[in-house]
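This report refers to the structure that appears directly beneath it.
Complex shown without one protein chain; remaining protein chains in place.
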Amino acid sequence: MSINVFEHPWLSGLFGDAEISAIWAADAQLAHMLAFEAAWSRARGACGLSDAQEAEATAQAIESTTIDGDDLRRGTGIDGLPIPALVKQLKAIAGTKDVHLGATSQDVIDTALAITLLKSLDLFKSRLEEIVGQLAQLEQRFGDQAMMGRTRMQAALPITVNDRIETWRLPLQGYLKRIELLRPNIGVVQVGGAVGNRAALGDHSECIVASVAKALDLNVSDRAWHVMRDTVVEAATLFSLISGSLGKLGQDITLMAQQGVGEITLSGSGGSSAMPHKQNPILAETLVSLARYNATQVAGVHQAMVHEQERSGTAWMLEWLTVPQMALATGSSLLLTKKLLASVERIGEAG
Amino acid sequence: MSINVFEHPWLSGLFGDAEISAIWAADAQLAHMLAFEAAWSRARGACGLSDAQEAEATAQAIESTTIDGDDLRRGTGIDGLPIPALVKQLKAIAGTKDVHLGATSQDVIDTALAITLLKSLDLFKSRLEEIVGQLAQLEQRFGDQAMMGRTRMQAALPITVNDRIETWRLPLQGYLKRIELLRPNIGVVQVGGAVGNRAALGDHSECIVASVAKALDLNVSDRAWHVMRDTVVEAATLFSLISGSLGKLGQDITLMAQQGVGEITLSGSGGSSAMPHKQNPILAETLVSLARYNATQVAGVHQAMVHEQERSGTAWMLEWLTVPQMALATGSSLLLTKKLLASVERIGEAG
Amino acid sequence: MSINVFEHPWLSGLFGDAEISAIWAADAQLAHMLAFEAAWSRARGACGLSDAQEAEATAQAIESTTIDGDDLRRGTGIDGLPIPALVKQLKAIAGTKDVHLGATSQDVIDTALAITLLKSLDLFKSRLEEIVGQLAQLEQRFGDQAMMGRTRMQAALPITVNDRIETWRLPLQGYLKRIELLRPNIGVVQVGGAVGNRAALGDHSECIVASVAKALDLNVSDRAWHVMRDTVVEAATLFSLISGSLGKLGQDITLMAQQGVGEITLSGSGGSSAMPHKQNPILAETLVSLARYNATQVAGVHQAMVHEQERSGTAWMLEWLTVPQMALATGSSLLLTKKLLASVERIGEAG
Partner (left out) sequence: MSINVFEHPWLSGLFGDAEISAIWAADAQLAHMLAFEAAWSRARGACGLSDAQEAEATAQAIESTTIDGDDLRRGTGIDGLPIPALVKQLKAIAGTKDVHLGATSQDVIDTALAITLLKSLDLFKSRLEEIVGQLAQLEQRFGDQAMMGRTRMQAALPITVNDRIETWRLPLQGYLKRIELLRPNIGVVQVGGAVGNRAALGDHSECIVASVAKALDLNVSDRAWHVMRDTVVEAATLFSLISGSLGKLGQDITLMAQQGVGEITLSGSGGSSAMPHKQNPILAETLVSLARYNATQVAGVHQAMVHEQERSGTAWMLEWLTVPQMALATGSSLLLTKKLLASVERIGEAG
């Protein structure tokens, strides 16, 4: 039972998004961490830091094992991170001490984050494309209808439905481009070792990084990004841009659906416990809430840039508290928009 | 599996706080909502709006029923709230339409919130008292030890350990007083009906409010607080004040534990996957993260004050996204402080 | 020329509030700082730390001097604070080294802050009273008019104008009480000396604190609040509560003024450069902007609670960047509300 609206027993009926939740789920995160450790072992083998055959055996052991989650939880309570406990389990399973050598907890967790962010962007891209398509259809169906243009909450001059919908659609198309620009920056393997300078890898550093990156389908980098969090901020910003633009769409629809305005008809809107006759534009409202939620969280991600020395526990944990939540809010926001647009029966001036 | 660090399969090993989670858990929330509906039925009986005997039977049926959670989730997806579905279930169970009559969803959910906030304050109070006691003990043990007073991150003039600890303890004692001041304002039953003016209750309004409030051990109010959210902001502010002061304590301890400073010795600190020799002050670090997290969230709660007309779905949902999380962060922060202070082996100038 | 909207050459025509600006103006701040230094000298005389007659002469010299502002600016560039330069000037003026002895920069600046916060609260109190009076008059004039109650942006059930206005008025009346509760906590002299423990004052500490407090009409405290910023957070919270409730009022009025709703008529609203026929509810809109502005800033004030060791330059400066701005926004918000309510010609269902 979660207090998190995205995973709450009943609030998830509104806010829940099974696809984005699956991407950020703990078991997916664990799978990525194991994938890193397996790739790391193979890389050590390939680059001559470990015996290649033994490294392959270790990698396969890592890939086929089942992890004791209770032990991870206990370990996190002691170490602040699951990785020391995880590595201990993996060493026992693989029957070797040659696991994780030269890597550090942040390498594992941040690489898993990179993979998760990429998957999130892919999901968002596909949903944005669907929504752009839905909007284009609405433009085709209702675009030439007259509507009152409204500025500063006052009737201004007549526009068409196309004029309004374009302001919803164009930013979303822009985000498709931004996703493409962001992907290579986000999809970068994290390899730094204890203090971020890859010192433990010596001359093998480049080989290891290339090998791990290739195995995980990520890009290489010249340096660990342990304390350089600008790409994480950029991902969070894009999440909030998406939910922000959808919040504008939602706000508009709540205004259009008002009695006395009547510029939109929605099917299947929200019921009221006190007034069965009412139809509340709950999907549109939720878009506004999620936009304001992400606008709030993004401040925390920016605060987390003040990352002292070679690794800041405090700044890093602040990301854990905000970035996944933003991804879920954005996923939810896209999903609700799809439902909301599918429920539009009519847009344009009241008849 | 939750992405929420407070309920995450392994991150909860660090951030988790079973007591505060139980207070905010969905089943506790449901129990409070049922308690409201039962109290409501009895109040209708007591105030002459329903037949008293039937009302009592209805109340007992509500109290002894088991709710279909899947149905609540489905209902929330449709109505944006679980209450219409819940009321439908209750009507079927009680075999009467005389359930929830004159109340509205927000009455139920906000009254449950008031109860939950009170329980949170009680837990925080008892933990604050324990922590104040722990600090007093540390003062007794180490208070007269010399320490360097540091301002603007520079050694300034010698102080004693007492001087430092007092700046941790005094605000916490102040919060104990604030909790007492806040309790009566927070613990107010929400009764407004459809549009917040209790119109459906007619002349029975005062009787109903008094009766429900008494049954739930809450205070009455002259008016619904549907759109007047200042007390919710105040509760959130107190949560953030507590975690903020503990963040100061945590920040100080991370600075005291530095090599070259050595003003504190902690037992059982965090291990590193790359450097087994290290002892990371993970509990102290987490306090800083949680302080900055709540400082971020509190902005969302303030944004939610712009509550349009007789009820804003968007503003209200923004509270659901932020207030419970702040309570969990504060609970976690208090729990971690207790652990952290229990681990202090020595404070004062390095020998 | 300021980029600050509250002091901007033309934007101040909308946002400007001469009274709150005067309270926070640099010259007022300087006057409070000089008042502290004069009171400090007299206190040293009264408590036997300095020769009483010389101390009085020093105090009078401080009170009657003109300060070289350029020198303060240069000094702030070097020291991060104006006080070292100010004290140097005062020593030269008074012809003695016995100035500021035993005090520290933060004592001076925070005491000036306390005075400024009190004056702000007094102004806000008097404006809140006026606004409560204006609202009561509107209730008298239009209170019985019918209006549609609206929840979740949808027409719900009929209410009266009174029902709506009460939700604007009651929180403001509550803030009057909160101001009274907050005044004694805010109005506390700051005396700590170099590292906050008043060590330089020895046995005279209590006498000095009492004497300075009395001279400045402030309360004493047992300890410096250098690093315990909860009362500053509470003041900022109250500022945001006020502007938040006025933001709700503003949001409602923008919605009421819509074509098709027509529940309010305002005189003298905003013109448009493109559409001379339009009347924009600019005062109501600005209330929403200011509410959201303060809701944003308050997060910074909470972040500033993480005040390391005996004084944090970073946390303290973060207050300078946010608290005055919040006070100005709140002052502006109250002033605009007065104008807005004075412009109401009619409230209630469109005829």
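A few remarks follow.
Order of writing sets the chain letters: A, B and C. Residues in each chain are counted from 1.
Going forward, a contact is a pair of C-beta atoms (placed from the backbone, for glycine too) under 8 Å apart; a residue touches a chain by one contact, two chains touch by 3 or more.
Predicted model only: the values in this text are computed from it and were never measured.
Shown chains touched by the undisplayed chain in the intact complex: A, B, C. Of C:151, C:286 or C:330, it is C:286 that touches the chain left out of the display.
Of the listed positions B:52, B:78, B:93 or B:156, the one in contact with the omitted chain in the full complex is B:156.
Contact with the chain that does not appear here is found for just one residue of A:3, A:274 or A:288, A:288. Residue A:159 is the one among A:22, A:57, A:101 or A:159 that touches the chain not shown. The missing chain lies against chain B, touching residues 148, 151-157, 254-255, 257-262, 270, 272, 275, 278-282, 285, 299, 303.
Not every partner is drawn; the one left out touches chain C at residues 1-14, 21, 24-27, 69, 72-84, 87, 100, 103-105, 108, 193-194, 200, 254, 268, 270-275, 280, 282, 285-286, 288-290, 292-293, 295-297, 299-300, 303-304, 312-315, 317-318, 320-322, 324-325, 328-329. In the full complex, chain A touches the hidden chain at residues 80, 149-153, 156-157, 159-160, 163-164, 166-167, 170-171, 174-175, 181, 194-197, 199, 223, 226-228, 230, 233-234, 237, 240-241, 244-245, 247-248, 251-252, 255, 288, 291-292, 294-296, 298-299, 302-303, 305-313.
Note that only the chains that are shown with their structure count from here on.
Comparing the centres of all chains, each the average of its CA atoms, the largest separation from chain C belongs to A. When each chain is reduced to the mean of its CA atoms, the one lying nearest the mean of all protein CA atoms is B.
In this assembly, the C-alpha centroid of chain A lies 27 Å from the C-alpha centroid of chain B.
Note: centroid distance chain A to chain C, computed from Cα atoms, is 39 Å.
Of all residues in chain C, those that touch two or more other chains are 151-153, 156-157, 255, 299, 303.
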